[in-house]
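The complex is shown incomplete by one protein chain, all other protein chains being positioned as in the whole.
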Amino acid sequence: METELRIGVFVCHCGINIAGVLNIEDLCRYADTLPNVAMVQANVFTCAQKGTSEIEKVVKEQGLNRVVVAACTPRTHEPIFRACCQEAGINPYFFEMVNIREHCSWVHRHNKVYAQAKARDLIRMAVARASFLEPIGTFSSRVEPKAMVIGAGVAGMTCALAIADQGFEVILLEKEVRMGGLLRHLHKIAPCDVTASKLIGEKVAAAEKDDRVKCFTSARVEEVTGCIGNYVVKFSSGQESYTDKVGVIVVATGGVPLEPVDLFNYDGKRVITQSQLEARLKKGDIEAKSVVMIQCVGARIPERNYCSRICCMVAIKNSLHMKKAVKDAKVFVLFRDIQAYGVENEALFLKAREEGVRFIRYRLDNPPVVEDGRVRIYHPGMGKEVSLPADLVVLSTPIVASSDSEDLSKVLKVPVDENKFFLEAHPKLSPLDFATSGIYLCGNARFPATVREATYQALGAASRASIILSHDTIERVGTVAAVEAELCSGCFVCVKVCPYKVPRMNENGKAEIEPMQCQGCGICVAECPAEAIRFRYASDEQITAACNALHAPQEIRSEN
Amino acid sequence: MEEILTMVEEFDRILVLGCGGCTTVCCAGGAREVETLATLIRMDRKQKGKPVETLEAVTELQCEPESVKPILEKLANQYDVVLSMACGAGVQTVAQLFPNHNALPALNTLFTGRAEEHGVWTENCLACGDCVLWRTGGICPVTRCAKSLMNGACGGASEGKCEVSKDRPCAWQEIYHALKRLDKLHYLKQEPQVKDWPVHPGKVVREDLREGEATRVD
Partner (left out) sequence: MSSFEPLIAVFSCHYCSYAAADLAGSSRIQYPPNIRIIKVPCTGRVSANHILKALERGADGVYVAGCLEGTCHFISGNYKAQKRVQYVKALLSEINIEPERVEMHFMSAAQGSKFAAVAAEMTDVIKELGPSPLNHSRY
């Protein structure tokens, strides 16, 4: 026997945010006429302590079994009300939220009549949907207390060491023959003039010494299956193949400086890149009396539209090193905009100017021209073209994503952006997480970063990863898809369409979805030709109910 | 679609009946397609001012009377016509079981094929009744050669593509390569094969599976 539906609707004034535009009393009266609604209540601030305790009280007193809150956005407030439902003794997923603030009162302020009608519609749709809500529980699985870090540059090694410091085992993979990444080729690191080889040498030594860190070079990730807490990873190192289990994965695959082929007469001898300049500075093999640096080479152009962020500081740093290395050297930096963010960088920029480094701005539509031994540039201050002496031309090129980032993204089933950098779940709210739980990212793999930033990110990612590793089990909410075996026709459609390759055919010829691995997108649910996959969090019944309620039955839109 | 709408024009209560077998698997007549078709019919009729009632159901296997019977009996008197989303066999099962019902086909059964990828199907078998795959390297000349030639390429293919359609590989070229790979090229040199196009028997009987007493064989 099914229990009778008793929906409680709570309409929020949100001070004047909602009540200033919408007639709350009218909404309450209207909600009361809707099917299965047992009671309606208005609150001034539903999310405040008074509001939530009121919901708990009313749910208990009136024996409500579904709660609808018409207030602001579920993206910020849903967790509060779900918790409130749980406190009141009903499943937290017996809750539906209607956004009558962001989606109504705030955006239709000058159209109160229609806003009111819309709010009624939205409440009606939510109540209809609420009638089909299903309880959702949680389930847990064991966590493998081990991490895999892909990439042994400064970010990867910092991250691996930080995870190891917390007492967890780490598999550290490096695709090159040696660990160290880009820093192996650099000279000094701005703004504190740390010697790159020393910094990275210490990290490599620490990683090699630490028993908890298992380093593999010439390594490649072949296959990754499983999910947070329990990834099964297959990788190779040289000729050897390995299979292991890890709880979390960190992507720290770095980037590479763009090679400016066919740009500004680049030849690697007299027209070189900043990294080549650093190699020469490192060797002390430099004599040029007059150096012209060109910024934004191959960056901030239509086909590569981003600013690589670090090249300005690299140029400023190297111009100062040039000044030091060659007495009376002339250094010109031709730039479009200078990116010298932060107090220390700004100070370094100032110092470069004080020491006589000349900065000349150019525009994309009038770029400098590199000729034999000279660079021609329009000087905006002088209002005419000037020709600068150039024993050496140094091109500042952006960091681009490493060539295999796209392949790795497919193995890990995580996204990359249009420039093939790995894409975090949210740039502000979860900058070091992928949308797929249990996989994290840091360093240049994500976006060009300074050594310092890469280090921060690596420590951050290590901390995110350790949160998972430090628990014996991991709990997940069951907002996942599930196959109803008796309806399954065994057609393999779900197996083929799942972006995470989770569904598989079992020995009975029926599809099966491992709940721990399911990410809850609902793609298979919408694709299954037999409609045999259920998704309690957003079921066909719920969506159809909302569609059915789009238009009120027999309601005369008197406002028209 | 137009044809279906014409077919059901005279009816006001339609049972859209899917099949949980082959037509579900090939995304043509499972629960999802049943829902789509029923919705489209309702929308069309609402638009024309002649609203219609639809019922939606899916039989496990519509070519199997045991699967069709209970569903139709349960829904008896609730519909005027069955619009079947099964293959021709399913439609006829319904028509035979319930001779007084109108059973209409919603699908054109095109071919027996293979799922190339999700959303792509290719024709691979014509149910010709005389399988030659054993000597054609597993490639069916009847369906995959545009001309159904039985004894080699026609000569019209270029760069491995059929002269009938450039995106269709020449089946005989594929057969040649397959036999070469299997080291069975000598099959091609055998006497010209005359295809025995059997008259379709219309019925297959396996006595061993049937109910009842065995007939004595002396």
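Just a few scattered comments:
Letters A and B mark the chains as written, and numbering starts fresh at 1 in each.
Keep in mind that, in the parts below, a contact is a pair of C-beta atoms (placed from the backbone, for glycine too) under 8 Å apart; a residue touches a chain by one contact, two chains touch by 3 or more.
As the structure is a computational prediction, the values presented were derived from the model and not from experiment.
Touching the missing chain, out of A:T46, A:T158 or A:Q519, is residue A:Q519. The omitted chain makes contact with just one of the residues A:R82, A:R101 or A:R280: A:R101.
For chain A, the list of residues touching the undisplayed chain reads 73-75, 99, 101-104, 106-111, 114-115, 117-118, 121-122, 125, 413, 415-418, 423, 425-426, 435, 479, 497, 499-500, 519-523, 525-527, 535, 537-538, 540, 543-544, 546-551, 557, 560. Those residues of chain B that touch the chain absent from the view are 1-2, 5, 32, 35-36, 39-40, 42-44, 46-47.
The rule is short, and it goes like this: only the chains that are shown with their structure count from here on.
Computed centre separation for the pair chain A/chain B is 47 angstrom, with centres defined by C-alpha atoms. For chain B in complex with chain A, the residues that touch the partner chain are 20-21, 24-27, 30-33, 35, 58, 115, 117-118.
Residue ranges on chain A touching chain B, taken from their complex, read 487, 489-493, 496-497, 528-532.
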